[in-house]
Structure formats: structure tokens, C-alpha cells
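I have a structure I would like to understand better, so I am pasting it below and will then ask my questions one at a time.
Apart from one protein chain that is not included, each protein chain of the complex appears where it belongs.
Going by the order they are written in, the chains are A, B and C; count residues from 1 in each one.
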Amino acid sequence: MVETVIDPEPYRKAVLHASAGAVTVFTGHVREWTKGIRTIYLAYEAYIPMAEKKLAQIGKEIEEQWPNTKVAIAHRIGKLEISDIAVVIAVSSPHRKVAYEANEYAIERIKEIVPIWKKEIWENGQEWIGEQKQKPIVEGGLK
Amino acid sequence: MVETVIDPEPYRKAVLHASAGAVTVFTGHVREWTKGIRTIYLAYEAYIPMAEKKLAQIGKEIEEQWPNTKVAIAHRIGKLEISDIAVVIAVSSPHRKVAYEANEYAIERIKEIVPIWKKEIWENGQEWIGEQKQKPIVEGGLK
Amino acid sequence: MITVLYFAGLKEKTGLDKEEFIFSGKTVKQLLEELQRKYEGLSDGIIQVAINEEYALPEDIIEEKDIIALIPPVSGG
Partner (left out) sequence: MITVLYFAGLKEKTGLDKEEFIFSGKTVKQLLEELQRKYEGLSDGIIQVAINEEYALPEDIIEEKDIIALIPPVSGG
């Protein structure tokens, strides 16, 4: 968990070794437009000690499920502007197929189990994003 | 097509824009061990003008097949040492799933249609790799 | 005494980062019910609970000095 700008390169280098034939580096960026709504900036909050445990758990899950992989993950919290990197995931593997698969697994797991929350701040409002999913404005009218 | 060390970061930046929520950067590296044989270094050769055309074609195929993606690809030729980057593929997309899919498509296409050849130099010999596939030593004995 | 931590929207609904009170010996489900009576709107969304930084089940027993986190749907990445 970091509070400053993420540079992906050190994460790529952290997973590189002599048997690594393929490295995938995923970066998740703040998008300006989501479903026609313009985001001004995002604010990420985390339950930091638990989030760090869960990120480490995901790395371990991958290294057990796909032998000879190495994984490095970081997630930024605080205020993020358009195009800023929120998350970086680097995975190395002897062969390319696993480098893609394991990397995608990591981002899916992050979105499932890591206690991090995103608030979108728009021109005319703001909302915590996970909760929005549970109570869609158009369907339930609960918000 | 480049003849010098590849730094992946400029390729990631080249595909980044305000609607890009996900960027995948794949790097293919020279692996020391392949099926128990130790590589000392690799030599890549290309039919450069055609290879550049074919890389551009792959980028276009992706941008047509997956709208709102952007693609940047480079391949290095010449002598490469262990862990050196042979190829970098950067793909941006509004959403993550496509960023993985389109990136994997790019490397598969490169291995199909781009006129680039890899020679592995081992401690006790050397071989052009594509041809080896067509004439496996163990089966045909044609080498 | 136990400590209860609130995150994201739950922080806004309770007006609190965290609070401490006496609760031990009862279940996660009982704690949630108690907090939902105390804070209006807390029951609107799905809430997961962590005890000492690990996800807990509704029937898990909360012990003295446990740190309980109320975790609204996560949205990292």
C-alpha cells in the first residue's frame, strides 16, 4: 500500500529473474469517463494492515497455483487524478500464457477480497463505489 | 524494430489516455534455461521493413477488433543477453479484460506472422528456433 | 472492550472512524444487529466483518480485545 505516485518499472524488475521468459505488468488507471459520467478525481481508502495481508495472500495463492511465477503488487490510496495509477501488478513466469492468466487472477482477487474502497468525485456529486453496486440507483432507488 | 535496449515505460505511456482504465505491458525476456538446455545468448534477425509492416498490421487488427484500445509494440534484434527484453507489447483499454485479451492476441500474432527469427546459442551449439520446431531433432533426425 | 472500525460509506453513516465498547462473548451476527439498531442506514448494504484482520463468519464469537472491522463492498483496483 503506497500513498505516492506509482512507478511500474521497479515492480517489473522485482519479479524478473533468469528463468523468467515473460513478464506482464498491469496498471489500473483513473478513467475520466464512466458510463457517461465525468470523474474529477478519485479518493481511495483502505484498511491498511488487512489490505497488506490480503495482497500478500494473493501473491502466495498465485505462486502456489502457478509454479515458478513471481508476483509484485502495489495499490495506492489517497487522492488520485485522471490517468494516475491506482494499482500495479507484475507477474513473471517461464512462459507467457501463465503470465497473463496469473496477472488477471490477481486483479480479480483484489476486487474480491482486499479491503480498499474507491470514492468517485464527479462534477455534481460523489459516491463510494462498492456500495453503489449493491444498490443501483436505477433499480432500487435506495440511494 | 529496435537494435538497442528496450525500456518498457515509454510504450506504456504511449498508449495511455484519459479513457484508458487498464494498461497491460507484456515483456518477453531471454530465458537462461529451456528444457534443461542453458542459453548463453540469443541472436534475433528480422526482415525489417516487412516486420514493421506486420507489427503495424497487428496493432490495426487489435484496434479494429477491440474498440477504444491503443497498442504499441517493439521488437529488438541483434544479440541479446539473459533477461534482456526481446519484445514489448503495451495495450490500453477502458476495461481490464480487453487489455489482457488484446495483449495476448498481439504476442500470438507476432509469433505467427512477423518475419523475425531467433537463434539460440548454447554452451555446445546453436540453432535457429523456428526451423527446429518444424524438424524436431528427436523425431526427424534431419538437422 | 472491543474496538470497531468503520470504513468508506460506513464511516459517513456512523460519523465515526472507530469506537470501543463492551461486547465480548457474543457473535458477529449479534454485533451487526446491535450496530444496525444504533445507526440508521447501516443495514442498507451488504457488510462483511473482519476480526483481527481476517474475514469472519456470522456465527464466529467475538472475544475481549478483538479488533472488529465493518467492511462494505470493496472496490479496489
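Operating definition for what follows: contacts are C-beta pairs under 8 Å (C-beta built on N, C-alpha and C of every residue); 3 or more make two chains touch, one makes a residue touch a chain.
In this text, all values refer to a predicted model and were calculated from it rather than measured experimentally.
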Fill in the blank from the handout: The chain left out of view makes contact with B
Problem - Sole residue of B:I6, B:A86 or B:A99 that reaches the chain not shown, by the stated touch rule - result: B:A86
Exercise for the section: Quickly run down the residues of subunit B that touch the omitted chain. Expected result: 28, 44-47, 49-51, 53, 75, 86-87, 107, 110-119, 128-131, 133-135, 142
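The rule is short, and it goes like this: only the chains that are shown with their structure count from here on.
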Exercise for the section: Answer with line, ring, star, complete or other to describe the graph linking chains that touch. Expected result: line
Problem - Centroid comparison with subunit C (C-alpha atoms), farthest chain - result: B
Completion exercise
Note: subunit C sits from subunit A at a C-alpha centroid distance in Å of 24
Practice task
Mind pulling the residue numbers of subunit C that touch at least two other chains?
Solution key: 77
Handout entry: Residues of subunit B touching at least two other chains
Key = 96
